[in-house]
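One protein chain omitted, others in place.
The block that comes next holds chain A.
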Amino acid sequence: MDAMSSSAMLSEASSWSRALVKISPYTFSAVGIAISIGVSVLGAAWGIYITGSSLIGAAIKEPRITSKNLISVIFCEAVAIYGVIVAIILQTKLESVPQASIYAPESLRAGYAIFASGIIVGFANLVCGLCVGIIGSSCALSDAQNSTLFVKILVIEIFGSALGLFGVIVGIIMSAQASWPSKV
């Protein structure tokens, strides 16, 4: 009864919304999990190479900067770890539902919640990794010329890495309420 009334309501909508609704919630969930880990790692890698190339070049003339500036690389790496954690959490939220209720509103909601959570975490970590990477590169070059600047620029990096954390928090809250319809 529920399924019939919902699909009757939707048949007046445009054909695109009908097409979107017919995509299985499992697809959305799986793509969300993939984006959460894939795009986070993209952001982390991007940030690490931006920092790393400047760090290596600057360390040739000033070898003392290497150990301190690895912190920038660690901040970028943390972004990838956030992505992995959220991906693992999301995949534990995936459940099988009986054939009849795959397109039930509850199932669709759960699928969309996991998808959104994945996108939130993935793209927040992408920009966070980029931000920390660019700041880390400038930090290495400034530290090589004037060692008193390092701690000040580190504060900027800490604020930058908070962006990824915001994404993780919201993503976990989104996925916490992804509940599939119970098997009846």
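The working rule: a residue touches a chain if its C-beta (ideal position, glycine included) is under 8 Å from a C-beta of that chain, and two chains touch if they have at least 3 such contacts; residues count from 1.
Keep in mind that, in the parts below, contacts and distances are computed from a predicted model.
Visitor: What is the protein name, per UniProt, of the chain that does not appear here: "Glycerol-3-phosphate acyltransferase 4", "Leucine-rich repeat cysteine-containing subtype", "V-type proton ATPase subunit" or "NADH dehydrogenase [ubiquinone] 1 beta subcomplex subunit 2"?
Guide: The UniProt record for the chain left out of view names it "V-type proton ATPase subunit".
Visitor: One chain isn't shown here. Among A:28, A:46, A:82 or A:115, which residue touches it?
Guide: That would be A:46, which touches the missing chain.
Visitor: Out of A:72, A:117 or A:137, which is the one that touches the chain we can't see?
Guide: Final answer for the missing-chain contact: A:137.
Visitor: At which residues does chain A meet the chain that is not included here?
Guide: 46, 49-50, 53-58, 60-62, 130, 134, 137-138, 140-141, 144-145
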